[in-house]
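Missing here: one protein chain of the complex. Every other protein chain is in place.
Take a look at chain A:
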Amino acid sequence: MIEVRDLHKAFGTVKAVDGVSFKARDGEITGLLGPNGAGKTTTLRMLYTLMTPDRGQVLVDGIDAAQDALAVRRELGVLPDARGLYKRLTARENIDYFARLHGLPEELLDSRREALVKALDMADIADRRTEGFSQGQRVKTAIARALIHDPRNVILDEPTNGLDVMATRGLRQFMQHLKSEGRCVLFSSHIMQEVGALCDRIVVIANGRVVADETPAALREQTGEANLEDAFVKIIGSEEGLAA
């Protein structure tokens, strides 16, 4: 469970995040939806303690990020906006590196890694050096290394960015799979159909503020629009920055 209370973050005079609060529950997929530049990535970066909020609180499984950042990171599996791999290492070696940084015992490492390689359908690329990987192969490897320590909470920043149709489908199924395991899945997106199809709960962010926090059905009801796309446009107040 991830809880965010009244987060603020400014870069100079630009208020990137200006009072964001929401909850992402276990066994649910929570979507963070908003146009480009709405503050999604900055919010997530404060969640996985890469940045310190100017104000507000981040709680992961009840642990305060300001008190114990390392403990919070231990509870999280993160696919950040930057998903660079070490190109001179194979996919397996990339995964193992993060596993060891998490302090995963060696006897557990093999079975965890192989389970992920199977679940993400990446057996054919696992022993190749990641240089020259396709976008889809890169995301798979990055997700595998993010989940190697079996975290209860999973944060994915625009996971389907740059993926083709097949890879996107596979990834969505995988997220459903994570949800069915009872994990808390939080992901950001600017693609409303994706959010509508996947999420149990949608948090809409615009200009650094939460403008809606509902189930997809409630959103439609609230705005009086049968179509999600129209509902979003109505909530955000403009069509700028949203993709179908």
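Note that in this section a residue touches a chain if its C-beta (ideal position, glycine included) is under 8 Å from a C-beta of that chain, and two chains touch if they have at least 3 such contacts; residues count from 1.
Just so we're on the same page, contacts and distances are computed from a predicted model.
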Checklist outcome for this item: Choosing from "Nitrate reductase subunit beta", "ABC transporter permease", "Acyl carrier protein" or "Succinate dehydrogenase flavoprotein subunit", the absent chain's UniProt record names it "ABC transporter permease"
Checklist entry - Per the definition of touch given earlier, which of A:R92, A:R145 or A:H190 contacts the omitted chain? => result A:R145
Item to check | Chain not shown: contacting residue from A:R55, A:K87 or A:K118 | outcome: A:K87
Checklist entry - Of A:V17, A:L32 or A:L76, which residue touches the hidden chain? => result A:L76
Item to check | Sites on chain A contacted by the missing partner chain, in the whole complex | outcome: 45, 48-52, 70-71, 73-76, 78-89, 93, 97-98, 100-105, 108, 142, 145-146, 149-152
